[in-house]
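Down below is the structure, laid out as structure tokens.
The chains shown are only part of the set, and none of them has been moved.
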């Protein structure tokens, strides 16, 4: 059971889950000339689609960085990874629930909480893989480098955001979603900056 | 028709079937503030999703171990593998039927029996591949090692569980599902222990 095969299986689940998200966008069939209004009123579906697509994309990057740090794979790690994938492949469901709640303008706090709960479960699974790999001596020596420390900090940060979102969603679902978007933009900007630095390091070495 | 391509095709079917399971979870759209109840009452769908996801993950592992034992591939083996994949790709259907039966609190015995029948067909297909490979001389010499013996025992055990589940489901569907969960946990724990040993062997050699 090599690392490569588990990585290929994981990649498949990430890719398919991301592409299935579109099936959660309901196709409007208004009888009369109201298609433009119908399409505009579907904006929560588009937003939920975009959020989940970026979330899955970010997780795919984190997952690769994690696997890059491993020098082997064993069964406990493989099962921890399977649990993680179970959460990833489930993301289209809370995405659809979230979009439905905004469209109906009711229950948003419950839908946002459900989304955050699924993401918390996913974050815990991801952390479990790190912990298991560390305890079982499967991490490469380089796994204690600066890059890895940043990676793990980012994961703790992600977990914190999702855990905090559960109670926050009951205060205000829209604030909760705004937080997710801010964090996402932050990830992209920081990630972009960080790797730009990494690139120049590589270029000079 | 190399072993690698058949393995890649099989991996694809395993991955996609696992990721399609989420489409069987119905998306609730309650008009008033009943979303939390609606989401909680969907627990059978979540349970069926988790069971089938772990089942497919376990089968993927078994399938890889089997292909690891082969030194070649011919058409009879390829067609036996195609029949196996036909059962794997079908799993989302009995999963949805099972979840629906628990939600409606009726017909659970029929739904559990259907699930067990599909899984029995799958197990028989998996066994057929082993038998064909053995009879056609396509197994590696190492295929008689301890690891392989454990693998085959596990497959006989799996087949037995599914066959026994067919009549058992008519006695009590919930007991039947409890049995599946116990077996799954057993697989994970034993598998984890076994490979931990294998890892240390490899580390000392």
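Some observations on this one:
Think of it as A and B in the order they're written, each chain with its own count starting at 1.
Here is the rule we go by: contacts are C-beta pairs under 8 Å (C-beta built on N, C-alpha and C of every residue); 3 or more make two chains touch, one makes a residue touch a chain.
Since this is a predicted model, take the numbers as computed values, not measurements.
For this homomeric complex the structure file specifies 4 copies in total, of which 2 are displayed in place.
Here is the rule we go by: only the chains that are shown with their structure count from here on.
When the CA atoms of chain A are superposed on those of chain B, the rotation angle is 90 degrees to the nearest 5.
Chain A and chain B have Cα centroids separated by 26 Å. The touching residues of chain B, counted against chain A in their complex, run 11-12, 14-16, 18-23, 25, 27-36, 39, 49-50, 53-54, 57, 60-61, 64-65, 188, 191-192, 194-196, 198-199. Taken in their complex, chain A has these residues touching chain B: 1, 5, 8-9, 12-13, 16-17, 20, 23-24, 72, 74-76, 78-79, 82, 85-86, 89-90, 92-93, 96-97, 100-101, 104, 106-107, 110-111, 114, 136.
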